Every structure is written in C-alpha cells, then in structure tokens.
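In this view, the complex is presented without one of its protein chains, the others remaining in place.
Order as written gives the chain letters A and B; numbering starts at 1 within each chain.
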Amino acid sequence: MKYYDKLIFELSREGRKGYELPANEFTSNSIDAIPANLLRQEPADLPEVSELDVVRHYTNLSNKNFGVDTGFYPLGSCTMKYNPKINEEVAALPQFGGLHPMQTEETVQGALEVYYNLQRALSEIAGLGEFTLNPYAGAHGELTGLMVMRSYHEQRGDTKRRKVIVPNSAHGTNPASAMVAGLEVVEVKSKPNGSIDVEDLKPLLNDEIAGIMMTNPNTLGMFETEILEIAKLVHEAGGLLYYDGANLNPLLGKARPGDMGFDIMHINLHKTFSTPHGGGGPGSGPVGVRKGLEHLLPNPRVTKDAEGVFHVETGADSLGSISAFFGNFGVMLRAYAYILTLGKENLKMVGPMATLNANYIKENLKDDYLLPIDGVCKHEFVFDGLKDKSTGVTTLNVAKRLLDYGFHAPTIYFPLLFHESMMIEPTETESIETLDEFIEVMHKVAKEARETPDDVKNAPLTTLVRKLDETTAAKHPILNYRTLKAQQA
Amino acid sequence: MSNKFIPHTQADIERMLAKVGVSSIDDLYADIPAEVIFNRDYNIPSAMSEIEIRKYFNELGNKNETLTVFAGSGAYDHYSPSVISHLLTRSEFYTAYTPYQPEISQGTLQYIFEYQSIISELTGMECANASMYDGSTAAAEVAFMMVASARKKNRVLVSATLLPRVLEVVKTYAKFHGIDITEIPEKEGVTDLAALDTLLEAGDVAGAILPTPNRYGIIEDYSGVADKLHAAKALLGIYADPSALAVLRSPKEWGADIACGEGQTLGMPLSFGGPYLGFIACSQAQLRKMPGRVVGATTDADGKRAFVLTLQAREQHIRREKATSNICSNQSLMALYATIYVALMGKEGMKEVNIKATAGAHYLFDKLIESGKYEPAFPGKPFLKEFVVKTAGNVAELNKHLAANGFMGGVDLGDGKICLAVTEKRTKAEIDRLITLMTE
Partner (left out) sequence: MSKVLENLRYADSHEWVLVEGDVATVGITDYAQHALGNIVYVDMPEAGDEVTAGEEFGAVESVKAASDLISPVSGEVLEVNEALEDAPELINEDAFANWIMKVKISDASEIENLLDAAAYAKVCEE
C-alpha cells in the first residue's frame, strides 16, 4: 500500500462539495436581517471536498492506526480488552440515538431503565449502595468522588478536613484530581512491593484528613493485603476511603471494593466493561458510594418507584452537577450489553483469567527481564527493564522494538517507583497462543539487546513513521493547518 | 469454561497454572484476606446470546418515544451524514487507546490535528486543544484557566445568559476548586454590559465568559467588551455554538482570548445527552495555560511529516500536585466525528445549515406571533435557529399535548416562556403541523 500523508485541507478544491441538503422551502433568508457587525467578518477556511475524498482520506488514516482489533495491546493500567461488536450495534439503535436529553420522563422510560439497571448492576459488582453514571471518564469520576468526599465532611460541619492521602505509587491523575477538588495532597510512602506502608500512614491520620485514595491491586499489580487494617485506621480517624477503579478488572468474581471498606469509587467502563477507548475517549467513569452517601451524588439522578416507573430527580443535598446531561449515555448502552452478554455465569471468570494471563507472561519472561517484586501478581505486573543492564538498551528501546514486531508497547516509565518501569497487562480476552507469541518476541528483543543492540536502540525501523522530533514540536508548536501552511510558505 | 470473550480452555488453564507454579485459580487469590473474598454469584441476570441481546435492547428502545424535536437548549437535532457512522465504526479508530506510541497512532494524531485546525478556523483562535468531555466542563476548565493565567486574581464572571446547565457545572467545579464565580445579570434577554462595568471596578476579575448565541438563541453584541476586560487585565472567554460560527462573528473577531463550547451541533446525534464534545481554543499567549491534550506537527527520523502529542509538560500527569486540571484524555472519537462532519459539509454546507435552520426558525416564530396566542419574549433581538416566545397558556400541558402527537416542544423556561429550536432537518410540513398543534 502506498504511503499516505495528505491533510484533508490539502485535498480541498474551491467549489467542490460533499453534502446535499433539501431545497429551501422558506422564502426568506433571515440571516440577511441580522445586523452585519454580529456576523462573521472573515469566512472560516474549511475544506471543500467530495464525499469519496472524505471516505478515502479517513479510511487511509485508519490504516495508520493500531487498535485492539489489530493486535495484542498489553498497555498496563489501561485494560485493553476486546471491544465486542454487539455493543456497537446496541449503541447504534435509533430508538436511543434520537432521544433529546430534556424529553419528559414518560417518553424516555427505556433509556432511563438502561441507566438504572446498569447502575444497579455496578452496585452489585462493586458491593456499594448506589452509583451515578454521569461522569465522562475515569479522571472525571475521581474528581466527582472527591467532591462526594468533601461534601460528606462539610455537610456534617466538619470543615477542617481538607487533606487527602495519596500513595507515591498512585496514578498521576489522583493528586491532580485532588488539587482540582480543592484538597491538599499528603503523600504516603509505599513499601518496596508498592503496598501502602501502614507505619508511615498512621502518623498522617488526624482530624484534617478527608480520606485516602487507593487502587487495589496497586500500580505494581499487587493486592493490598493490609486493606482491612488500613480501612479501620482511616475510618477511626474520621476519613473515607476512595477506590480508583482503574485496576478493578482482576477482582471481577473474586472481591468487591465495598467489602474491603471502600466508601466511594469510580469504575472505568472503557476498561473493565469492554467499551472502546476511542483513541482517547469517550469513556465513562461511574461513581459508586456506600449506603448513606447517595444523597451527595451529582444531579441529575435516575430513580425507580414502587410501580416500576423511572424518574429523573434533582437532589437538594447533591454536590451539584458535573455534566450537562446524563453523561456518555452511548457508552452505558455498550457496558450494559457486555454485562448481560457475560451474565452471572461468565462475568466472574473475567478477573481470574486476566490474573492467570498476567502471571503466565511474568513467569515466562522473568529470566530476561528484571522482576523487582516476585510472587503472584493480579492483572498486571512491572518489570524494571531488561535484566542485563550492560547492553545500554532501555525500556523505551524495547517498547519501540515491539512496534516493529506488530505488538503495541506496554505502559512505560510508570509507576515511578523504578527507573525502567515496563507495565504489562494482557487482559482475559487474549488466548495462550497470543501470549506465547508475545513472550517469544520479548525474548527475541532481549537477545537482540545482547547481540545487535543498535537494532533495538534505533527502533522502530519498520513502522510507517519512525522516531519523531518531539523537541522541535514542543519548542515551535504547529497546532493547526493555518500555522503549518504559513510555515511552508 | 471458555466463552466467546474468554478463550481459555480447561487444557490452557492447566498448562498456565503449571507454568505459574500454583495448583488452582484460587491460589492466585491467596493473598486476599478470606473475609474479603467474594464467594457467591453476582446477583445479575444470566448470560444472554446475541439473539437475546438484540431482542432485549430493541424492546427497551421501544419503550422510548422518538419525537420530532423542536427543542435545543444545549442539544440540537442536526443532520448527520451517513458517511460519518461508517467511518467511525472502523475499529482501527475506535479500538485504539490515547496515541502514546505515535509511530503506530498517526491516524488518531492526524485527525486530531485536523480537528484542532477546524476548531481554530471556526473560532478564529490561534490554537485549539484535542477536545474536552462536553461544553459545560470545557467552560469550567476555562474559568480555571483564567484564574491560573491571572496568577493573583480569583474571580471569574459568567453571564446569566449562558445555558443554565453550563452555569450549574461551572459553579460546581468552582465551589470545590475554590474560585469565585459572579454572575453578570441579564437585561431583556442579553448580558447587562453596564453591570459588567461595575463588576470590573473591584479589580479582582481574572476573566469573563459570555455566550454566542445565548441561552435564548439571541446573538448578543459584544462591541467594546474585549477592550474593557483587557483594560482591567482580565480575559474574554466566549462560549460558542461552533456550527453557528460558520456565520456568526467569531470569538476572535469579538477580541476573545479563549473560546469554548459544545460541539454536539457538528452533526452529532442527540443520543440522550452524550457522548458529545467540548472544545477549547485560545490565543497564542494563553496556549501554555490551556488544559487538555494537544497534537502538533513535526518530522520523523527520515524527515517525513508526522504528528505527535506535544506540550505535555503542561499536563497533570507531570505536574501532579501543581495541577489546575486533571483532564488526561479527550473525547477523541467525537473529535473525529466533528472533523468528518465539517469536512463533508465544507465551507458552503456549514453556512447552508445555518441559513436553512434560521429560515425555518423565523418562519415558525413569525407564524406563532401571527396567531396572536404567543408574543416574543425578547422583542427585536436577533436570532438564528433558536428563540423564546411567551404564552398565557400552560407550557407543561402544551408539551404533553405535543408529545402525544409525536413532537418534542420547546424547553419550558417558566413564566409561560418556551425556548424553541429549528434545525435544517425540520421540514415546512413538520413546522406547519407544530404550529397547528401549538395554536389549536
């Protein structure tokens, strides 16, 4: 296939068009009646292309992308599982697509039922009382959850609690979400295995602590075995426990955050519940709370009455609104279809098979790659680069070399606990054959690092584009076609 | 054991367990305290086959009523070309993650660059980010951006003529983040600019966010506003409908420093409120304060043009505790939606959409006023596709009557005020039928 690198603007020819609208049935052009100073002075320079131009252009662009459907995507902490096609079909149903979000309740009972039933299913899976599905993404869920945490203390008149404890191994969004929610971050140290150091935690707990944010298993893929002790300590100090649901996948069928003592959590529907990542979004980050906190959840809320009729409610004690409407409803349809497809019989296998896959890769590769924390992991684990440090081949080099061999790279340089972190998460949807291929390639790269290190250091060698000049991109940002054209001129 | 999404056969499991060195699946969870282990089935329905899933969701869908929509207020029933859904279902796009590995993500990176280019054109601004969750959260982030940019000022003014749902989200975000939001009151359906002057006197204002068109569909006149704000060392932010910007004076032309808004009008289905698309664009001077992902053009090792996530040092994942935004993704696939939409509609189509919608809206407005049963809520104010009329009748009853006849009427603003919207999809026959139902 020939290399394609045109921009849609570069296909544009004056007078060409890619649309057709019905003839104007109205005699007046009322725009002419609008005062001229309210109208656009300079026309926008938009593309003029035919329909086929558009179709070919974006089809060609799609060929320059790697998705889960292309190949194995072991990106740690991102849970890149297969995105079932039936979900897409359900989300495209016109009976949902045409609904205006401000239609009256009577006319959207089916949509409200989807929202309500998914909310109930997530409550059961999480072991928590109630969920809101309004947050648009994981980070948005974190922010919403922390707003719940603050509102809880403030409504009780406990206004001093403005600090939140975050482990130094946490996902980078945790401290950022805390800042945006107006909370001060207090860092708690991790033990070498990434678990929270309970002895370091104890002195941090006081009457200024709103709560703690944790992910379990932690970012090294290890279960926090002292979670019950941590929950007891935090609760005794008057704080709440927040669960970052990024790592929920291995627990499906085996454990529930609510049973561990967590009070608030978010779930990434685009990780655990198979909805597509969409190249960065739209996702969905539902937030669950234990019984007694549901009045704080954001507006609007969806409820069901004794007659089985669904309602949209606005609560006076709610923290407020964090979305214009009901969140990413299209994503909810997909997640609900996934839960119903697996059902009670199969959903419980998700966690165990994800965990088995991760351990299988880890055990097969720990001869060539440095495994800082031995023992059984959950859905993911972290290598600290190649075992043989004499070759000068870095984690970045290995990641780029994997692209040459048709695999997506793992998450690299996270967590920050190690210099050469390489975080691998296979998910349960991958077969042993796929894992074996990956293992074989990883061994091959390790061998190349010893024997022909330059091939690895210069990788990728076979991708459509090679190593990019990120420094120039950041120093002299070219962020749109207008700037690019001016620069070329 | 195995099912269509989990490929493990019993033999696979045994082989893998042996390699891991444990004897059972339960051993993989031996580190979880016994009292936390979940040892029953989830109380959720039994597994459904695809045939059952189709039937179930179709039946659920049939419990909804798809109406002929004459409401807007932040979500509009615009035409969506067939091409878009076909291209969006290319799984190379939708099954990819954030483009962290640019060498194998040029598809995503390039369409985001094109999207940024389109938003820059529509708003007139120098830079745009890779998109936000929705218009309301984009507006909230703009308020934070203004405060971060002003360094020592903590107050942002928002016009009372912004959509109520946008105002609500801005206020929620601000309450928690600890910035002060003050509403500029409205007068006769538009921002009271005299009140703005007074509010600026205190010298503590970091910026102001004003809408175009506003919550009533009115195109406000912001002549001189940018100068006033800049003289007070404050920024002008404009919350805009990007579709309308094909014909309306752009944020840049009003002298704005930042533009934001809801991109749903770029052909996205109503979809019960989401997924939609927020956007932010800004002047070069504000670039480093803009939240969210940004894609830039560069070259690869062989000198080929290529695209990459750039200016990442601004982002939360690097700055952690210094963050003024926690956004670490974008609404990528919806940005692709908007990009393909604008590419198809092009320079002329974007205008034509506005001309048709405006013609329909004015026809409906004129007929309602002629009927004598409605009067203009804001006489003489210019509008495109959306407007407000006033009735002595009961709006809730009227809307029930309309719904019973397959129409979604306007949004009830209280006091007998109804906010109606007409898009290019509405035919004269539909509008005439609505007029009959509203006036009989």
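Convention: contacts are C-beta pairs under 8 Å (C-beta built on N, C-alpha and C of every residue); 3 or more make two chains touch, one makes a residue touch a chain.
Bear in mind the structure is a predicted one, so any value in this text is a computation, not a measurement.
Considering A:D259, A:D404, A:D455 or A:E470, the position touching the chain not shown turns out to be A:E470 (whole complex). Only one of B:N154, B:Q312, B:N405 or B:T439 touches the absent chain when the whole complex is considered: B:Q312.
For subunit B, the residues touching the absent chain in the complete assembly are 288, 311-314, 318-319, 322. Residue-level contact of subunit A with the missing chain is found at 470-471, 474-475.
We adopt the following convention: only the chains that are shown with their structure count from here on.
With centres defined as mean CA coordinates, subunit B is found 19 Å away from subunit A.
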